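Apart from one protein chain that is not included, each protein chain of the complex appears where it belongs.
We call the chains A and B, going by the order they appear; numbering starts again at 1 in every chain.
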Amino acid sequence: MPKDFGIGVSQKRREDVRFLKGAGNYTDDINVVGQAFVHFLRSEVAHATINSIDTSAASNMPGVVRIFTGADFEGVGGLPCGWQVTDRNNEPMQEPPHPILAQGKVRHVGDPIAAVVADTYEQARDAVEAIKIDLDELPAVIDMADALTENAVKVHDELKSNLCYDWVLGETDNEKVQAAFDNAEHITTLELTNQRLVANPMEPRVAVGDYNQATEEHTLFTTSQNPHVIRLLMCAFVLGLPEHKVRVVAPDVGGGFGTKIFHYAEEAFCTFAAKACNRPVKWTSSRSESFVTDAQGRDHVTKIELALDSENNFTAIRTNTLANLGAYLSTFSSSVPTWLHGTLMAGNYKTPVIQVNVKAVFTTTVPVDAYRGAGRPEATFQLERVIDKVARELKLDPVALRRQNFITEFPYDTPVALTYDTGDYNGTMNKLEAAADFDGFAQRRSDTEANGKLRGLGVNCYIEACGIAPSNIVGMLGARAGLYDAATVRVNATGSISVMVGAHSHGQGHETVFPQVVAEMIGIDESQIEIVHGDSSKIPFGMGTYGSRSIAVCGSAMVRATEKVINKAKKIAAHLMEASDADIELKDGQFSVAGTDKSVAWGEVTLAAYVPHNFPLQDIEPGLEETAFYDPANFTFPAGAYACEVEIDPDTGQVSIERFCAADDFGNIVNPMIVDGQVHGGIGQGIGQALLESCSYDKDGQLLSGSYMDYAMPRADDVPFYAVDHSSQTPCTHNPLGVKGCGEAGAIGSPPAVVNAVIDALQSAGHDVDHIDMPVSPSRVWAAMQS
Amino acid sequence: MYDFEFEKPSSISDAITLLSSEEAMPLSGGQTLIPALKQRLNAPSKLVSLAGIPELRGVSVNEGGMLEIKGATTHAVIAKQASSHYPALSALASHIGDPAVRNRGTIGGSLANNDPAACYPAAVLASNGKIISNKREINSEDFFQGMFTTALDEGELITAVQFEIPTVANYQKFLQPASRFALTGVFVAKFDSGVRVAITGASENGVFRWSEAEALLSDNFSPSSLDVLTFSTDGLISDLHGTPAYRASLIKTLTKRAVIAAK
Partner (left out) sequence: MPKVNITVNNNPATGEVEGRTLLSTFLRDIVGLTGTHIGCDTSQCGACVVHVNGDAIKACTMFALEADGATVDTIEGQANADGSLNVIQQAFQDHHALQCGFCTPGMVMSASALLKENPSPSEAEVRKYLEGNLCRCTGYHNIVKAILAASGQEVSAVAAE
C-alpha cells in the first residue's frame, strides 16, 4: 500500500478549506469594538524640509479623535535596523534615525508626516486633507552614482555622506585579485542592473492596535511574517514597552515575500495611538499606499568581471555593486547586499579568487529590503549572466562550461565565507537536460523560425543559502538577532497534539506539512495534530518565516521537541509495562517492549501522563509537553539548474515563454506537492522580474510605477506551465530532517534563464546583443534589435 | 472617496434633469470613474447612474445601415451582439480589460473618458462614426479633442454611437504590459469609398487618423503598400513602456497586421 501519511506524502492542505470558503481570518477582517481609523498624511515630494504643520483646522473636523505629528514621537525611539554591517575599514555602517513620523524632514514620497485618528476612515482622510504643511523642497537624490559624488545633496544631514557602507568580501588584497586577472587567458566583463521591484503580496499591509487600560496590555494584529520579532523590536527599540504586556498576532496573512518581515512605522503607530487615544486604532493600506510604504526589493547596479584560464577554468571573479537602500535602513536592509549577496558569489563553481565590493547608498526613495531571495537573486543573476556571456564569446557550450567548473567535492569552503555541506550540481543538471529536452531544441527552433519568430534557449544554475543560520556566526557578521527557532509540542491527555511553532505560515502550508513530520515520528494520524502559529501569546519565541527557513530551522526545533516528548513517553510506557526504558520501541503509535508481545498504545501513555495514577512520579513529572529551540549548525544549500525557452516576435520585440523547466535539489522533501507549488510561485515571480516588473522613479523622486496601471504584475497568460523536478536529492547533513528549504529557489533561479534565452534568440538571428537589462520588455528587445 | 448623492433615473430626460445640478456627473459602468473617485480625483455632488435607463442599452442596425450602440451598453454585450454585424468591433470589445470589467464598463463611458490608450476611440474614428448625445450628433473627427478631452459639454450625455459598417476591418491591440490597455492600437476599416486607419495609445493628442497609410491602402489594400512609409516620432508618447520610436514602429507593424487580418 502506498504511504498515506507522514513524510514524503503530497497531503492536501487542510488550511485550504477555510480559504476556499471565504472563511480565512486576515488582519483586515478583524474589527475591534470601538475602533477608530488612522490615515497618514504622506509626503508627495521626495525630499523637503518641514517648516511647519498646522493641524488646527483639521482637528475641528467631524469625527477627528486626535492628530499626531513628529512632535508626539520625539521621546520615542525610531525603527531599528537589525543588522550592523562593518565596512572595509572595520568601521560600522552609517545608521541614520528612522522616525515613526517625520522629524523635520521628509525623505521619500510616502514618508509619513502626520496621522489623523478619526471615527471613520473617510473622516480621517478628510482631516488629512485639511492639514496645512509648509515645506521647502530639496533636490531629490535618485541616481546612486550621483549620490556618492562629493557635492551631492545629503539624504541625512547628520551623516558624512550618502554612503551607508563600503564593504568587501572574499580576497581583500586588491593586488592578488588583479594578479589573477593579469594571468587570465580571457576576461569577460558585464555591467548590469538588477532592477527595483515591489513585492506586492496580494494582501496589503494592515495593523490594528488595541489597549486594555485595566490590564495595561497591548494587542497588535498585524500582517507579519514574524510576530515575535515585531514584538521584540517594537517593545525594546521603538516604544519601550514591557514585552510581557504586549501581544502581537499575525493571523492569516495574504503572502509576504519578505516585505512583511520588517517592523513598520504603522505597526508601532497603531500600538502607540491605541493607548494614547484609549481606542483601538486600525490602519488598512490601500494598494497605492503600499507602493510607497512597503519596503521594496533588489535595486543593484553591478559590474562583474570573470577571468578564465586557457582551459576555460574560472580563475577569478571581481564584482563592484552599488546597492540602493532607499531613504532609511529598513529592518534587515543592510544585510541583503552584503551577507545575503556577496556570500553567494561563488555560485556552484570552484573559482579560487573572488572579491565582492558593495557600496550601499541612501537615496530619496522608499526603503529597500529583502524580497523573495534577497541578495541571492542578485548574485545569481550577475554570475549566471556573465558565464553565459563568456560561453558565447568563446563559442563554448554553456552547459559544458558550467559542468567543467562545478564544485564536486563537499564540504566545500568557498572564498566568500560559506561552507557548502553537500550538493550534486551535475545531478540536477542531468535532470534538467532530460526534462528540458535539449536534444529537441533545434527542431523547435526551426519550427519557430518557420513562423517568422526567433527562439532561444537559456540555461543557468543557482545556489542559495537558506535556513539562516547559526546565531553565533550571524552575530559575528553583525546580526542583532539570533536566528534559531522554537517549537512546543503539547500532547493532550487524549493523545492529540498541539504544536506551537515560531515559524509563520502565509501561504507555505505549515498547518499541513508540520503535522506530517510529527505524525511520521510518532506513527499517529495527522488529523490528531494541530499547528498553532502567529500569536506571541501562544507560541514560544521564534523568529518567523523568511529565507526558506521554516522546515529547516523551525521544523528541526519541532523534531527535537517531538524527540523529547517521545523519550518521556517511552519512560511512561516502560513504567506501564514494567520494562526498562531502553527496551521500549515506538512504532505506528504503539509502544512495545523489544522482544516481547507487550505493548501500550500512544493514547494510553498520554492519558497516564495527565492522569498519573500509575506513573513514575519519583522519576518524571506528569504531563507531556516539551519545547525545543534549534539553532542550526550551518546554512542549508539548495541548488539547481533551470532552463527556459522563449520565442521573440522580431517586429514587436514581444517575448513569450514557451517552456520552463526547473531541476532543484532541496534535500529531503516532506510534501512534494507543496514544494512544487513553492517553486511554481518563485518562477512566476522570477519571470515577472525578467520580463515585466520594474519599480521606477523619475529624477524628482516621483514613483512612475505606483499602481498596477504601470507596475506590470505577471498574469496567468504571461507564463506557461512549468516542469519542475526535485528528484535529485542530497540531504542536508546537519539538520535532523535532511531538508534544505524551497521557498526562494524559483525566484532566484529563473531570471537568468529567461534573459539568457532572450540573448540566445537574438544572437541566433545575427543580432549583436550581449545583454538587455530587466525587465526585458518588448520595447527594450525591439530597441536592442535596431542597433 | 468624497460622498455624493446617488440617483438612478429610468429615462434619459430624468437623467438630464438630474445632471443639471451643480457638480453632478453621470455614472455608467464605473470602471474608470470609481477608481478615480477612490483617489479623490473627482468630487461630484451627485452621481447619476445610467444603469436603470432601458433606452440607453442595445445594439442594432438603423435604417441608414449604420450600427447603432446605445451609450450604456456594456463591453460584454457589444462583444456578443455586434459580432454578426461588425465582427472587428465585437472582437475589440471582447479584448477590453477582463471579463469583470466587460460586464460593467460601457462604450459611452469609454468614449466620454477618451483615455489616450482606450480601444473604442480607434474604432469610432476608423468607422467614420457619430456620437449621438441628448442634444446633437457629433462626428468622430470633431468629438475626440486630445487626451481625456472631448467635444461634450457639461451635463451632456452620450446616448448612442453609430458606426459605418466597413466591408472588412480589424483591430490590432499591442498590450501595455501593466494596464493591458493599448500601448498602441490600430483599427483599419475598408469601405467601398476608401480605407480609414485610426491609431490609439500612441499619441500625446489621443486617437488620430494616419492619412498617408489610408491613401496608400485605399489604392492597394495590401501590407506591402506601407513599406514606403515611416511614421514620424513627433508627438508620440514616451513612457516606461515605450519610446516614441518604438510606438512609431508598432504603428506600422500593427497596421500591416490589421490589413492582413481584416475580415
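The rule is short, and it goes like this: a contact is a pair of C-beta atoms (placed from the backbone, for glycine too) under 8 Å apart; a residue touches a chain by one contact, two chains touch by 3 or more.
Nothing here was measured: the structure is a model prediction, and the numbers come from that model.
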Could you tell which one of A:D29, A:D54, A:D447 or A:D588 touches the chain left off the display?
A:D29
Which listed residue (A:R287, A:K350 or A:H771) would be found touching the missing chain in the intact complex?
A:R287
Hidden partner chain, touching residue among A:Q94, A:S536 or A:Q685:
A:Q685
Among the options B:A15, B:L47 or B:A248, which residue touches the chain absent from this view?
B:L47
Need a quick check: the contact residues on chain B for the chain that isn't drawn.
1-6, 8, 27, 30-31, 34-35, 37-39, 47, 49, 51, 76, 97-101, 103-104, 179-180
What is the set of chain A residues that contact the non-displayed chain in the whole complex?
12-13, 15-24, 26, 28-29, 31, 122, 200-204, 252-255, 257, 286-288, 506-509, 673-674, 676-677, 680-685, 687, 707-709, 713-717, 719, 721-724, 746
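Following the convention adopted for this analysis, only the chains that are shown with their structure count from here on.
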Would you pull the chain A residues touching chain B in the complex into a rising list?
122, 125, 129, 286, 288, 651-654, 691-692, 694, 696, 704-705, 708-713, 777-779, 782-783, 786
Chain B - residues contacting chain A, complex:
1, 3, 38-40, 174, 177-179, 183, 239-243, 245-246, 249-250, 253
